[in-house]
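These notes concern the structure reproduced below.
All protein chains of the complex are present and in place, except for one that has been dropped.
== subunit A ==
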């Protein structure tokens, strides 16, 4: 029995309500300080969550969310039986997996190579420059990408220089994923490397010394000291990244795609956006499709959180 419980049992005159009042009085200031934040979260996060019921209703603007008629799982059935279901699901997974396969190792390799650079000033400058694309807004970044890959843009100039055919990248469906992924690497390679560089800096110098005494050259030190040293960081970030597999930045998709590439570019989230604000808006259906995506996300996050917990226990992190 805990101390608290003993105290309560020993003094039965303290009823629940007096205890609550005392607790409130004791911390009234903290409640007051938190109150605006609490109100904010209720109004802007928790009230909209109740709007999820729309997924099971036919929304009629005149009747509002609660007055609209229930339709059960109709929206979900419609979604699962429509060609858009497979299309958006496959696109979401393809773009996401490609982003992981190319985008996950890139900053690790960049950090490792940067760490091998002995010129400290140059290293600092390269680092600073590599962060730059991260600060360019999505609108401008996508605008730049479109400009660079257009018919007389620099990428096509380079292709033409080596005797290749100019490619209409933005209107060629099969090029959508590579452009999306590579521009993402360009924008985030430096920024994402920060955490790995910090992990590398945390590897004990003794280990390098010991390895050097044992005759390990730089490459072997990299392989047997640096890499194992940052492995816990890599593993955890990888698991978290996989947990986010179904949540892609839809803002970038919406900026980048056009009717010609829709077949390969439309992900679940951009589809949700299009049905909601397109020519014939369907709020109920849009909410249902969005909810489908959210539920999978939560499932994946809970699963990966569980796995991370396990990994955390077994590794040195």
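In this section, a contact is a pair of C-beta atoms (placed from the backbone, for glycine too) under 8 Å apart; a residue touches a chain by one contact, two chains touch by 3 or more; residues count from 1.
Criterion: contacts and distances are computed from a predicted model.
Set against the options "Carbohydrate ABC transporter permease", "Peptide/nickel transport system ATP-binding protein", "Stage V sporulation protein AE" or "NADH-quinone oxidoreductase subunit F", the UniProt name belonging to the omitted chain is "Carbohydrate ABC transporter permease". Although one chain is not drawn, the whole complex shows that of A:138, A:216, A:260 or A:307 it is A:138 that touches it.
Across the entire complex, the residue among A:52, A:102, A:167 or A:234 in touch with the chain not shown is A:52. Listed here are the subunit A residues that touch the chain not shown: 23, 27, 29-31, 33-34, 36-38, 40-41, 43-45, 47-52, 54, 65, 110, 113-114, 116-119, 122, 125-126, 128-133, 135-140, 142-144, 146-148, 152, 154, 157, 161, 186, 189-191, 194-195, 198, 217-219, 251, 254-255, 272-273, 276-277, 283, 286-287, 290-291, 294, 297-298, 301.
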